[in-house]
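Note that this complex is displayed minus one protein chain, with the remaining chains in position.
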Amino acid sequence: MADLPFSFLFFSTVALTGAVNTVTHRNPVHAALWLVSALLGIAGLFLTLGSAFLASVQVLVYAGAIMVLFLFVVMLLNLEASMFEGLSSGRCASIVAGAATVALILFPLVEDDSLWTVPEPRFHAPASARTLSQLLFHEYVLPFEMVSLVLLVAMVGAIHLARRTRVSEGA
Amino acid sequence: MTEPFFLSFLKALVVFAIALGAVPALVLAERRVSAFMQYRVGPNRVGPLGTLQPLADLIKMIFKEEVRPDGASPWIFSAAPAITAICALATAAIVPFGGVLVVGERRIPLIVADVEIGVLVALAMSSMAVYGLTLGGWSSNSKYSLLGGLRSSAQMISYELTLGLSLISVLLLSRDPEGFGSFGLRSAVETQAQGGLLSWNVFKAPISFLLFTIASFAETHRLPFDLPEAEPELVGGYHTEYSAMRFGLFFLGEYAAMFVSSCIIVCLFLGGWHLPFVADEVEVDGFGALLQLGSFLLKVGAVTFFFIHVRWTLPRFRYDQLMSLGWKVLLPVALLNLLVMGSLVALKVF
Partner (left out) sequence: MAPLNAYLILSALLFGLGVAGFAARRNLLMMLMSVELMLNAGNLALVACARRHAEAHGATGALMVIAVAAAEVAVGLALVVALFRLRRTVNADEVRQIRA
C-alpha cells in the first residue's frame, strides 16, 4: 500500500469518494454532480494507465455529455423534496449484496501473486490513439459499425419515447 | 519526451500570464472597437486612451457587495463561474505559441502540454464548461436563471457536434513528423508551416473553417448566438443573480474562452505562428521565437477583432432559429464536408 504511486492514490480517492457520495446523497442533482467527479477520477485513472485518448473520451462523452443529459432530466423533472428518498428499509440487504459482489470478485484475485507485480516499461502506452484507431478500423470494424447502428436506434427510440403525445391515451 | 518540471512550470506560468493578460485587453478592445463602429469614442478617461479602464472595472467588481440569493446552494453557486473560467484557461495549455526553441543542446517545444490528444482536450474542456452554465442557472434558485442556464447548455451541446465534425475534417490534413495523423495542434501548425502560405488549412478546407468559426461563436456565446445572456429576453439568463467577483469570473471565463477559441482557429486554419519570410522555420533561437510569438498574437488579434466586429454588426438569433441552424443546417453540412474531405484525403489529393 505504501509504494502505490501518488497519481493512482489521488485519482482512486476522487473516484471512490465520488461513488460513495453518489449512492448516498438524497438530492439527485448533488448525486449527479458527485458522479461527475467520480467519472473524472476514473478518467484520471485511464491517464495513469497510459491511455490519454480514453481519458479524454471519458471526459468528453461520459462526464461531458451523458451526465449533462442526466442533469437536464433531473432539473427539468423538478422533483419535489418529498420525493427524495434516502437509503430505504432495504438498506441492509443492499449493503450485503454490494459487499458480497465485491468479495466474489476479489476472492480469486488476492490469491494470485503474479498480479501484484508492476509491468515494465514505464512510459509504454499501448492504448494510444494510433493503436486504438488501427484496431478499431481493422479488426473491430464490424463492432464499430454495429455500435453506430445501436446509437442510431437509441437516438430514434429516445426521441419517440420522450415526445409529447398529441392524442391522450385512455387509462 | 519528458521535460524537467521547472521548465513545464515556467511555460505554464507564461501561458497563464498571456491568457490572463489577454482578457483585459479584449475587454478594452471590445469597448473601443464597438465605440468606433458606432461613431462614438468609448472609454478614454482612465489612463492614456482608456488603457486602465479594465483595471477600473476590476476594482469596481472587487469592492461591490456580493449578493447571494436565498435558497441557492452556496458551494455550487460559488463554484459555477469558477468552472467556466478554469475550463477556458486550461485549454490554453495545448496551444502552440511557437515552434521549437533550441537552447544549447536542449529543444524546448513552445507549448505547455505537448500531448498527442491536443484538440480533444479543447473539446473536453468545452464539454465541461457546460456545467458552469447549467449549475450557475440552477443554483441561483430563480426561474430566469434556470431557463437561461438550460437554454445556454442546450445551445452549447448542440454546437459541439458541428465543432467536432469540422475539427475532424481539418485534422485529416495534418501529419506529425512520422507521417501519421495526429490530434495535436503542434502537428497541425507544423504541417502548415512546412507547406508555405498556400498550404494553410483555410485554403484547403474553407468550409471546415466556416463551420468551425460559426460553432466557436456559438460555444463562446458571442453574438449572434448570445440569446441566453441577452438582457431584453431573459434578464441576463444564467448570470442574473450573480454580482461582483462571481460575475467577474463569468466575464473572465467568457473573454478567456473567446481568446482561446481564436488561438485554436489560428492554429488549425491560419497557420499558427507561421508567417512566410518572417517566421518560417520550426526550430528557432530566442529572437526567432519572439517573432513566432509576435506573428501568432497578431493573427489571434485579427480573429478576435473579427469576433468583436461580428458582435456589433449582426442581430441576435432567436432561440428556435439558433437551434434549427445548428441541427438542420450546420450538422448536415458538416457531415457532407467530412465525407468530401475524407474522400479527397483518401484519393491523395492532399
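For this structure, a couple of remarks:
Which chain is which? They are A and B, in the order written, and residues in each are numbered from 1.
In the analysis below, a residue touches a chain if its C-beta (ideal position, glycine included) is under 8 Å from a C-beta of that chain, and two chains touch if they have at least 3 such contacts.
Please read these numbers as outputs of a predicted model, since none were measured by experiment.
Among the displayed chains, contact with the absent chain in the complete complex occurs for A. Contact between subunit A and the unshown chain involves residues 4-5, 8, 12, 15-16, 19-20, 22-23, 28, 31-32, 35, 38-39, 42, 45-46, 48-51, 54, 57-58, 61-62, 65-66, 69-70, 73-74, 76-77, 79, 83-85, 87-88, 90-91, 93-95, 97-99, 101-102, 105-106, 109-110, 112, 115-119, 122, 124, 126-128, 131-132, 135-136, 140, 143-144, 147, 150-151, 153-155, 157-159, 161-162, 164, 171.
As a working rule, only the chains that are shown with their structure count from here on.
Rounded to whole angstrom units, the spacing between the C-alpha centres of subunit A and subunit B is 29. Of all residues in subunit A, only 29, 33, 36, 52-53, 56-57, 59-60, 63-65, 68, 71-72, 75-76, 123, 128-130 touch subunit B in the complex they form. Those residues of subunit B that touch subunit A in the shared complex are 2, 76, 115-117, 120-121, 123-124, 127-128, 130-131, 134-135, 138, 146, 150, 153-154, 157, 180, 183.
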